[in-house]
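A single protein chain has been removed from this complex, and every other one stays in its place.
Lettered A, B and C in written order, each chain numbered from 1.
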Amino acid sequence: MSCITKFLGAGAVLAFTAGVAAAEPAIIYDLGGKYDKSFNEAAWHGAQRWAKESGKKFREVEIQSEAQREQVLKRLAQSGANPIAMTGFAFADVLNKVAPEFPKTKFAIVDSVVKQPNVQSIVFTEEQGSYLVGIMAAMASKTGTVGFIGGMDIPLIHKFECGYAQGVKSVNAKDKVIVNYTGTTPAAWNDPVKGSELAKGQISQGADVIYAAAGGTGVGVLQAAADGKILSIGVDSDQNYLHPGQVLTSMTKRVDNAIYNVFKAGANLKPGVKVMDLKAGGVAPAMDKYNAKLVTPAMKAAVDKATKGIEDGSIKVHDYTTDNKCPVE
Amino acid sequence: MSFDTIVSILDSTIRLGTPLLLACLAGLFSERSGIFDIGLEGKMLVAAFFSAAVAYVTGNAWLGLLAGIASSMVFAFIHGLASITFRGNQLISGVAINMLASGITVLIGQHWFHLGGITPALSGGARFQDVALPFAQALKGVPYLGLVYDQLISGHSVLVYVGFLCVPATWWVLFKTRFGLRLRAVGENPAAVDTAGVSVVALRYSAIAIAGILCGIAGTYLSCSLAAGFGREMTAGRGYIALAALIFAKWRPWYALGATMLFGLLDAVSNRYQTIDIGMLHIPNQFMSAVPFILTVVILAGFVGKAIPPRAGGEPYVKER
Amino acid sequence: MDRLPTWADAILVPVLSIVIAFAISAIVILGIGENPINAMGIMISGGLGSTYGWGYTLYYATNFMFTGLAVAVAFHATLFNIGGDGQAQLGGLGVAMAALYIPWPNWWLALFGASAAAALFGAAWAAIPAWLQAKRGSHIVITTIMFNFIGSALLNYLLVNVFRPVGSMDPATANFPKATTLPNLSSILGLVGIPFSNQTPANVTFLIALLACLLVWLLIWHTRFGFALRAFGKSEPAARYAGISPVKITMYAMLISGALAGLMSINNVMGESGRLVLNSSEGAGFIGIAVALMGRSHPLGILLASILFGFLYQGGAELAMWTTIPPQLILVIQALVILFTGALDNMVRMPVEAVFHRLGKRRG
Partner (left out) sequence: MATAETSGRQATAAPTASGSAPAIELRGISKAFGPVQANKDISLAVKRGTIHGIIGENGAGKSTLMSILYGFYKADEGEILVGGQPTPIHDSQAAIRAGIGMVFQHFKLVHNFTVLENIVLGAEDGALLGPSLSKARKLLKSLAEEYELNVDPDQTIENLSVGHQQRVEILKALYRQADILILDEPTGVLTPAEADHLFRILANLKREGKTIILITHKLREIMEITDTVSVMRRGQMTATVKTSETSPEQLAELMVGRKVLLRVEKKPATPGKTVLEVENLKVVDRFGVERLKGVSLNVKAGEIVGIAGVAGNGQSELLEVLGGFTAATGHLRMNGRELDVSGRHSDGQTRRHDGISHVPEDRQHLGLIMDFAAWENVAFGYHNDPAYQRNGFLMDNAALVRETAAKMQRFDVRPPDPKLAAKNFSGGNQQKLVLAREIERNPDLLLIGQPTRGVDIGAIEFIHQQIVRLRDAGKAILLVSVELDEIMSLADRIAVMFDGRIMGERLPEETDERELGLLMAGMKGKAA
């Protein structure tokens, strides 16, 4: 009996502390998991940076299944967390449902647009960043064949693919782009083995640079590329360090900045759509000590030139999601 | 489809078929001794985790392999305790083992590495590197055969070769040795073995121990060779596919090779092509992933070559009074 | 041989098994550097400490009651239906089709129609393994495992290629129309003046699950069919002698089992998410095995075991939210419960029998 009261006591204390910590910001990671070395991990880094700078705490949850999205979202909102950020388009539907139930809570969603008065939607111009890494891939390729491995087969990832292909063709219209997708469900974000098999397949077809836009699956792609002694291109986070000297670059999508800004804004987060484009530093090819030797001056110059072109509007990179078509295939 | 493509798909088949093959042979030993083993998945999963964890910490893939085998054997022993010593339901025990594995790997992984249940990436000596067979380079130029030798036969992880060697080894043990005779007998009629003065319990424990070893190798191959580190649920149903292959193979070693490579091929093809178009027919990817299971059901239904499992399978042995 | 008294068999042994399972779980928690008492505290306050917690606990329990009953009905005929998960997912397909394609005027008609569809689809998915077992002697455990995988591939295909609304990136159906929204437990309890959190997905399906428990109890112990089912389960040759058709019993038992598993999707698909998502059952079919084992295949036991597991799930979710303990802890507890109440039953039972034997001797 006394044992039970002790249990209950401990629970009560914890519930209390949970209540006190209520105004913390929170983040929910998508199925790929916090440590996917890519998309979700970038978000985590942003949250971390905010925590370090502000000295405050934040709450984070990794969901384990599709069906959990709603409970986790509601539970965090109910506990008073504010703002609540979530990574991934897959939250759009439940957020649309949950946001009106908590009008005082601010939400931020990455990669999708949710039109609610208390939601900030953060989208990136992935086609622009992908265009730039496409230029680098084409210039690095000796075989004239480059690869693209996407995660889940959805318009969002086709946006990457299409930008990349446009970049490649802008260097050499005759270059071939081999395209594979990992799957049609969220499991495609987290299947390194399959990623590695796809990469090996592309290598055998002659690809010598492979761009992986596949979340956690990309780890396998980069690994297979390193094993096969060819170059790879990472995505979302800067993945150059994973295989120094063998990752040509990474198409960084500054989800970290986005989350950092969300957390920093706190309860004053502005609703509406926020576009993180090349100009705003939302996307960029990563240049660091790990790939310094791989990036030739010519490559650098080409990228710089294209960056300017995109920023001033002289180069238009087509966004696949506008018409579900790609001009270069 | 070019010759290159075929070779590359077959190459992928070997890589993807190897864990199935090892797990299938594990199931073969266990079920031939009369112990149903739906816990192949779980044993592979713990082995995948512990091998990757130890390989990462020590930087030595071989130590990882040992850890993988040891952890898989611990799970095999739990299964033995439940199904041999305490004569429990072997299927229920298998279900429990699979759940336990998927829970405990994440729990311990999170505790050790704080990476949400995965291990850090393995590199260098922590992974099994591909082995180049002799003359692979030299023969590369030979048309067709050179490509086959260099790409398909050479250049796999040592565990792949171990897996393939296990097939004749299993056949030999099963049909040419005293142990094999007794093992097969205990799966068909344990009373015959018991009255012949041979311990049923010891035989069955040794069978599940072998199953533990083979699942250990299979799991290690997944995390330290095929991939570079452990990921949650990374076995992804391979244990069940191996089980399906075992039925498909009618509990025979050479057939097991065929069945697992067939399923590996299906996997390789479905990786490569999201849909397969044969004339008017569009075969969706999802169908390809279901094919092993559909084939197994067809075999089980007995419309095509009935699969008869070892007769004493699934029944705990109780001495007749 | 000595037999245990009924109460010891039905209560003492399972309770001991659970105690052992929980003790080992506590050791696991200690092993990963956390305090099991704290963890338990969080779970209890999160799962049972508020009507919100109860709401989720009962929501999960509703799922497990259906899958637990599904496993139990088959168990009574010594059929091990391991395919509850696939049947539940297919049931979800039935619910989705009923909800999306039929314009229901109100929720209770929708509930009626969707329940029928869920049961029908679940039963249909159990029918093939059942037929193969009855007519061709294919091992039902293996075939139902295979059907889980086939079912999930099928749903994967359908959700991606057929049911996904144009423009959506989610592999999920469109949202169900408003008219199909089921009243939640808070509004039902509100009718009788009990305040209950309206933030939880617990809904009217919980009452249907209770009704299902009662009906299954009547079916198994108070009908001709139940009598035949149990007779067949205890001894197939004797059943044949008595003119009970093994084929019929196998078919009906599995159809009922599949229908019950399918009915679970009323709760999660219609009551909670309001659309069909991938892997909607979240492994509830497997938890049904634990629930049925723990509840000794008796509806009352299943009800209690379901609530316990519902609590574990809700408590575990809270644990994951407020601590660094991953929610996989629940998988471990669940596995241990299945192991001790199912596979290692004799390990617990034999010492208990020995104790009773000794006590009996002393008294005699």
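A few remarks follow.
Heads up, the rule we're going with is that a residue touches a chain if its C-beta (ideal position, glycine included) is under 8 Å from a C-beta of that chain, and two chains touch if they have at least 3 such contacts.
Computed from a predicted model, the values in this text were never measured in an experiment.
By the touch rule given at the top, the unshown chain touches B, C in the complete complex.
Contact with the chain that does not appear here is found for just one residue of B:Trp62, B:Trp112, B:Tyr161 or B:Phe179, B:Phe179.
Seen from chain B, the chain kept out of the figure touches residues 175-182, 184-185, 188-189, 191-199, 311, 319-321.
The missing chain lies against chain C, touching residues 1-3, 218, 221-224, 226-228, 230-231, 234-235, 237-238, 240-245, 357.
Note that only the chains that are shown with their structure count from here on.
Chain pair with the most C-beta contact pairs: B-C. Distance between Cα centroids is largest for the pairing of chain C with A.
Averaged C-alpha coordinates give centres for chain A and chain C that are 37 Å from one another.
Between chain B and chain C, the centres computed from C-alpha atoms are 30 Å apart.
Taken residue by residue, chain B touches two or more other chains at 116-117, 286, whereas all remaining positions touch fewer. Each of the following residues of chain C touches two or more other chains: 156, 160-161. On the side of chain A, the complex with chain C involves touching residues 6-15, 18, 59, 61, 64-68, 70-72, 74-76, 78, 89-90, 92-93, 97, 101, 112, 152, 154-156, 184-186. Residues of chain A that touch chain B in their complex: 33-35, 62, 153, 180-181, 183-184, 190-194, 196-198, 200-201, 204-205, 216, 219-220, 223, 227, 242. Here chain B touches chain A in the complex through residues 4-5, 7-9, 11-12, 15-16, 115-118, 121, 130, 151, 222, 226-229, 231-232, 234, 236, 268, 271-272, 274, 285-286, going by the rule given at the top.
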